[in-house]
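Of the protein chains in this complex, all but one are displayed in their positions.
Labels A, B and C are assigned to the chains in the order they are written; within every chain, residues are numbered from 1.
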Amino acid sequence: MSTVSHLVGTGLVSGVQVVAVVLGGPVLVGTMRKVRCRLEGRVGPPVLQPLIDLRKLFRKQRMRPNQATWIFPLAPVVLVATVAVAIAITPLVTTQPALSSSSDLFVLVYLLIVGSTVLALAGMDAGTAFGGMGSSRAVTIGALAEPAMLVTILALSIGAHSSNLPAIVQGTLAHPGSVATPQRLFALGALVIVIVAESGRLPVDNPATHLELTMIHEAMVLEYSGPDLALVTAGQSMRLALLLGIFVNLVAPWGLSTSTQSVEVVVGLVALAAKVAFVGITLSVFEVFTAKVRLFRLPELLAGAFVLALLGVVSGLVVR
Amino acid sequence: MSGSGYSSALGLVASVVLLCAVATLWRRSLGAIVRALAVQGLALAGVATVLGIHHHDAGLLVVALLVLTAKAVVIPMLLARVVRGDPGSRETQPLVNVPTSLVAAGVLTFLAFAASRSVTSLVPTTAGRLIPIGLAALLVGFFTLVTRRKAVSQIVGVLLVDNGVALVAFLATAGVPLLVELGASLDVLLAVIVLQVLATQLRSKLGSFDLDQLTELRD
Amino acid sequence: MTAITLVAAGAVTGVVAAVFGAVLPRRLRVTAAAVLVWAACSFEAAAAIHVLAVGRPIVAHSQGLLPVTGADVVLNPLGALFVLLVVMVAVPATMHAIGYSRHGLDTRTAACVLPLFVTTMLLVPAAGSVATFLWLWEIMALTSLLLVLANHVRREAARSAGVWYAVMTHLGASTILVAFLIVAAGADGQSFAALAQHARHLAPGVRALVFMLAVVGFGSKAGVVPFHVWLPKAHPEAPSPVSALMSGSMVALGVYGVILVGDVLLGGGPAWWWLVVLGLGAISALFGALHATSSTDMKRLLAYSTTDNVGLVFLALGASGLFAAAGHPMLGALGLVAGLVLVVNHAAFKGALFLSAGSIQAATGTTDLDQLGGLLRRMPQTGALFMVAAAAICALPPLNGFIGEWLLFQSLLHGAAIGSTAGELAVPLAVAAMALTAGLTVVAFVKAAGIGLLGRPRTKSVEVAVEVPATMRLAVGVLVAACVVLGVFPMLVLPAIERAAKAAQPSVGLTPLVHGVNVQLAGLRGLLAPAELTLALMVAVAGVVTIRRVLARHPAPRVLQAWGSGREIQTARMQYTAMSFAEPVQRVFDDVLRPVQDLDVSHSAESRYFVESAIFHSAVDDAIERGLYRPVIRAVRRWGQAARRLQPGSVHRYLGYGFGALIVVLIAVAVIG
Partner (left out) sequence: MLRALWGPRATEPLARNEDATLGPSELVGSLQLRHVDAGSCNGCELELTSVFGPVYDAERFGARLVASPRHADGVLVTGPVTRNMAVPLVKTVDATPQPRVVIAVGDCACDCGVFRGGYGVVGAVGDVVPVDISIPGCPPHPTAIIEALRGVTRR
């Protein structure tokens, strides 16, 4: 396959991935809400409700606090843009997305950190009390989650001798047994906790809270309205979908297309949707049965993730 | 079973043993701690089973059965009864707080890994290479024993150490002298029963069974 | 004109600059000195670039220049890299100094000493012998000390900072001296080449001693824990351009010293040396980052973050030596390259940050975060530059900090399975330390930028602050531009850095990186395409902006007061402060930070259930200073008191001492003889 057509193909597939996640993320959130409501014995909003909300938000008025600077309107854009780039280079439906050579787990992590950092700055831009509180908590949790995250990446990468995600995934496809190794299982266990912390779900953060003092992510975005708020919510759901997508492709990359042929891509899309939906539903079921952890109990949770990741590395060194 | 399957399966169950040891440091509710112990017993039995099947050693399978009954069923049930005695009992104030203990557990694991490098070189079998995990489980269990206050979690600590010893024994000499293992489990069983009686009496006397309150029994 | 003349010309110009700074009238002296310093910098830069281009060192010896030994100049690629690094910081710093001068830099002393300081820093990497090196090193220490003391008349704190710095730097210098003397003892001549020759035949114990002494000595200059105590005292007191120079380039020379002794002179060593270095680095990184998160003064924060960055560099050096000792020279080279990249990056963004902190100080008169706020609206350009530099130090792609962290992570990752127990155990912990450091750095700089530049101004002086003169903005802009370029097109400089690393570890055959547009590890699977990534990000941002513009029914935002839960008034005092922002981190790590907090509540007269006023105070002081240095100081004081009792002033007592000493000597002779 010539380089040009290869470039075009990978670019197209990346576009497909982005569109799929942009539309799929809200649906995923809607599904999780639906499951939650069902378990609470209620009908719950339709699965497409988040998409409807987004459409409405784009039609509404934008507002900007008089103290705010250019950071405020920029932050949602950067959030969505970084997540979009991360999605584009991640092997979600195919192992050959655009720039797949540099779709490195380390790069992905830092792309996400860019978004959350800019959002934390935006939270302080309006000069309100709650914004600063949210930013402070968000960056603290981010800092505590990072060791677990990078050591997890290390544990996942040692086997493949590379932190390049396509390489790791292809390795798993080549040797399905490598999923069942203790090193991989420990690392994935740690990854689950990190994902929950990073995407602001229970028990770390309650996305449905109305009380400012209990907020983490919500408190940062209290000032946003209309299209900006739409971008922020979209960014959050895309982020969740991306993280779950990475997770499922690390656990069970089967169905993932190894080329950019349209048929395989469609298969990959379906497989991805099914896997992510399954994980998302499991997550929301778990959320129904858990309460939010106190802010200063979070270190225990994240330290647990960190130890899991360490055990992953060690058992990787032991079990060869 | 096939080589790779055997090694990965063995590694899996062995690391579950270690994971359960860590879980006792992670969780606060005594019920969860006891459950972790039960799972660990199960995993230990699993180790014995995998080894037995691999070496076609019926004795090991018998041991597995005994381990299962003693460590995964009987002892946890006894402990669970003690815990049920005062519901909602939690390890509220461990001597070392939870995050630090977890990091310590990680460090202990590394220590075990470094210390047993020489041993693993002596035992070049698949099982032998897993000895560090057993040693780590042992150390973590000891840490639980040292840093936890409640009588139950300390009993659990003792049992974790015992399980760690058992695991190392299994891995080092695939196929332990049956009696040794049995003896260990049995006297631990006795210890548990004694301690349970003690604990129940303490509770009836003092209301709860925080071992630090034993110091008040002096005068 | 040959290369050596360039070096000499640079030195001479520097001295001339010092003279001009001393003699010219107040209005001109700083500007003139600065311009001449730029000339000196361009000479040295030319020499350095020449060396890096041809790959051969400049070697020269002049008997007359120094008494007895004479001066040796050996500028190899490694030194050349550090010369360029000094140039990169010195030019903007002196440019910034022109606008900053009225804050203590336009005195005769300062204007004379600043050029000398820069010149010595330019020459230290070119020193080819022990004597030359130590001479320059001492002059550098002295000049920097004088500059730290520039404000001692106005500020009491500057004096104590000066004392701390003087003591630390001279203890460091003496250990370095001892280290060199041990090696030089049996060597023929005192040039580094001769020392390297001789060091091969030294006993392992001696080599280890030399290395450890060097690590302590240069570590104290680099600000590694536990020798970092002078940084958080000196940097807030020194004039900002001086802080930038000290933190950006002088600290880097400490790293240069470690590489010089460890790799060039001793040619590497056993694993445990490097484990020590790695451990020191990890501890410094974590300790510095933690204290950076909980400092409320911007320059103190930057000082601690210097300790944190240097810690990462040491971590990289340690890993490099570890892998080399385990028989993986390629990984060793990769680690060294990562370390050097981290040094260069640190010079760029820390220089920019200190200079913009200086601009803020010049505009508002303070660097206390809890008095700043809302500066991005009042000083838009300085504020924006500070934001970019902060993003760079937080290692956010696509800026230079990210490249450094990526290289470090890659070298650690590929070193994870090298088969040596030490390495396999060290690597995961190193990764964890690096990660936590990165996270805490984000906390620290979101705090610095968010509290200092965003929100409402907290004091009158900040409310009326205006943008600083163009030269100061340009100075910061140059360094920020360096951050961006190094981040987007790292391969412009990475080959040069590789050459420098090769000069340090000549044994390595190949280079660790494949040359091209992308950063690609040679022989290992690891590739980073920063340019493509940047392009993708720009496209994405443009796309999202257009989407927002197209979909939004009301594109123009309505500006109104921030949502204060319906409150009637909102004041700046309702905002989060630097202290409250750091509170969660402080609570999580209170075992390390041990914050001292007190709350005094004065109840109203009528009833104690009504509170008249409540004052909460919280401070985090350096645990190492408290636990390690204070007791030593106290002990020394006590000895001093004791010694005084020996000197009542009576002649007979003194004669008695003399007599006693004589008797003791005689007995000793008798016993030995």
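By definition in this document, a contact is a pair of C-beta atoms (placed from the backbone, for glycine too) under 8 Å apart; a residue touches a chain by one contact, two chains touch by 3 or more.
Source: prediction; values computed, not measured.
Student: In the intact complex, which of the presented chains make contact with the chain not displayed?
Tutor: So, spelled out: the chain left out of view touches A, C.
Student: In the complete assembly, which of A:86, A:215 or A:283 touches the absent chain?
Tutor: That would be A:215, which touches the missing chain.
Student: Quick one: say which of A:72, A:224 or A:247 touches the chain that got left out.
Tutor: Residue touching the chain left out of view: A:224.
Student: Would you mind spotting which of A:62, A:201, A:239 or A:275 touches the chain that isn't drawn?
Tutor: A:62
Student: Considering the entire assembly, which residues of subunit C contact the chain that has been omitted?
Tutor: 553-554, 558, 560, 563-568
Student: Could you pull out which residues of subunit A are in touch with the chain that's been left out?
Tutor: 35, 37-46, 49, 52-53, 55-56, 59-63, 209-212, 215, 218, 222-226, 229, 285
Here, only the chains that are shown with their structure count from here on.
Student: Taking contact as defined at the start, I'd like the list of chains shared as neighbours by subunit A and subunit B.
Tutor: Common contact partners of subunit A and subunit B, which must touch each of the two, are C.
Student: Based on C-beta pairs in contact, work out which chain pair has the most and send it over.
Tutor: A-C
Student: As a test of understanding: of all chains, whose mean C-alpha position lies farthest from that of subunit B?
Tutor: Max centre-to-centre separation from subunit B belongs to C.
Student: Between subunit A and subunit C, what is the gap in Å from one C-alpha centre to the other?
Tutor: 35
Student: Averaging over Cα atoms per chain, report the distance between subunit B and subunit C in Å.
Tutor: Distance between chain centres: 48 Å.
Student: So which bits of subunit C are touching at least two other chains?
Tutor: 428, 588, in rising order.
Student: What positions in subunit B touch 2 or more of the other chains?
Tutor: 99, 110, 113
Student: Which residues of subunit B touch subunit C once you look at their complex with the stated criterion?
Tutor: Its residues touching subunit C are 99-100, 110, 113-114, 117.
Student: Report the residues of subunit A in contact with subunit C in the complex, numbered from low to high.
Tutor: Where subunit A meets subunit C, its residues are 58-69, 71, 73, 77-78, 80-82, 84-85, 88-89, 98-99, 101-102, 104, 106-107, 110-111, 113-114, 117, 120-121, 123-129, 131-133, 135-137, 139-140, 142-147, 149-151, 154, 157-158, 160-164, 167, 212, 222-223, 226-228, 231, 295-296, 299, 306, 310, 313-314, 317.
Student: Quick check on the complex: what are the subunit C residues that touch subunit A?
Tutor: 373-374, 376-377, 383, 387, 391, 394-397, 402, 405-406, 409-410, 412-414, 416-417, 424, 427-428, 431-436, 438-440, 442-443, 446-447, 449-451, 454-456, 518, 524-529, 532-533, 536-537, 540-541, 543-545, 548, 551-565, 570, 572, 574-576, 580-585, 587-588
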